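A quick write-up on the structure given underneath.
What you see is the complex with one protein chain gone and the rest in place.
Coming up: subunit A.
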Amino acid sequence: MANDIFTDKKVDHVKGSRQFIADEPHIAFHDKRLWTLRELRDKEAHGIPEWEQLRELASAIKSHTLTHLADYLEEFERNATANGVTVHWAKDAAEHNRIVHEILAARGVETLVKSKSMLTEECNMRPYLEERGITVVETDLGERIQQLDDEPPTHIVVPAVHKLAKDVAEVFADTIGTDRHNADPHYLAEGMRQDTRPYFIKAGAGMTGCNFAVAETGTVVTCTNEGNADLSGNVPPLYIASIGIEKLIPKMEHLGVFIRMLSRSALGSPITQYTSHFRAPRAGGESHFILVDNGRSDRLAMDDFWYSLKCIRCGACMNTCPVYRRSGGLSYGGVYAGPIGAIINPTFDLKKYSALPFASTLNGSCSNVCPVKINIHEQIYKWRQIVVEQGQVSFVKKESMKLAGKLLADPKRYRAWSSGAGKALAKLPRAFLYNPFNAWGKQRELPEPPKQTFHQWYAANRKPETEA
């Protein structure tokens, strides 16, 4: 599955979900853990009277920056260069990977320690460097678990959230030699700390992603909890940051708005343990910033979808999404899962990811929790229209939609059907509803069918009154 992300193979979200759903303890934990994050987020958001104002500001600052992006990138480049940083530009993933390799190869670097970066995932950088003899060590616990298990991250903030502690115990026993029978998270985290620490000391280079890039000062900002980004950036002699060009913000003072919302939206904590600002190389050190496009400039030109470039990768839309919580990140088959994945992945490859806009109930919860006010569910709906127009919908879905269209367009036929359906549902034996062929009977109890349709109830209770 991991490898299919970087092939043309069409993603079958339903099939992918089925693998995840098959195991009840996993899906139950996944659902509960992510909903807990959503609840923690709500508590934080409700504690800040100006929360909605902050969302408006964040969205407006991003709109301004994206509509002046070329200017701000030039300003960022100018300032970073003046600070002594070498700035590189990569039009796509391949160029990004080549640049990183050239920097490392020219300095004879054999080991690279890195913190979590969705961009380097997007570029599929790790295998590229490993094929060229460079050892790449992910130093975020969740990301390291995924690296050692040869799986992509399944969530943009908590990469191994689909795994239980016993799964981690298996992975670590096979790879870093912890006790297979000890699944205590404290023991496992300590095992990873002990295993990772020597890499920080011997690594020739450290690498991070970038949460925000400040044009005014040429600063790269990372928001992390484990201390691994600061170790990667401050221990080895060489530091490289990969920056998606949409990460720009104009001024330092704008960080106040974003930092106040990022971790509150992601994990329900007021701030990450470390909010770190890399402006200039330290005395005797060397810094490189790589500005990466990889499809972003194309997206900026899409009238209906350029708003998705505002995303600050908090994951709140994933935590709140009932489909994501019950299908798991792997089922999306792309670098980005959940609602944000459903609108970003199709911009890379519509054919491959045509199923993702349908992995949604369109309940709009994703848009409501988004700290930068991306209209996620509306974009999902727009993608559906494009997918249908381009004929990427499966035969069964197409035929059932045609039937539903006819039914819903004809009030008489609809009423006859709906009254019959309710009655039929009430009388059906359980085995008929909860069987492998009815997707709606899996992992849920169907609601009690109403005794009468709304139309019948209205006719019996209200009509005479209003007419009188």
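The criterion applied here is as follows: a contact is a pair of C-beta atoms (placed from the backbone, for glycine too) under 8 Å apart; a residue touches a chain by one contact, two chains touch by 3 or more; residues count from 1.
Just so we're on the same page, contacts and distances are computed from a predicted model.
The protein name that UniProt records for the chain not on display, among "ABC-2 family transporter", "L-lactate dehydrogenase complex protein LldG", "L-cystine transport system permease protein" or "Acyl dehydratase", is "L-lactate dehydrogenase complex protein LldG". The chain not shown here is touched by just one of A:G142, A:G209 or A:P371, and that residue is A:G142. The chain not shown here is touched by just one of A:T86, A:T135, A:T175 or A:T275, and that residue is A:T275. Only one residue from A:K15, A:R78 or A:K91 touches the chain missing from this view: A:K91. Where subunit A meets the chain that is not shown, the touching residues are 29, 33, 36, 50, 56-57, 60-61, 63-64, 66-70, 73-74, 83, 89-91, 95, 139-142, 145, 158-161, 163-165, 168, 185-186, 188-189, 193, 196-197, 200-201, 216-217, 219, 225-228, 230-231, 233-235, 245, 250, 252-257, 259-260, 267, 269-284, 291, 293, 297-298, 300-301, 306.
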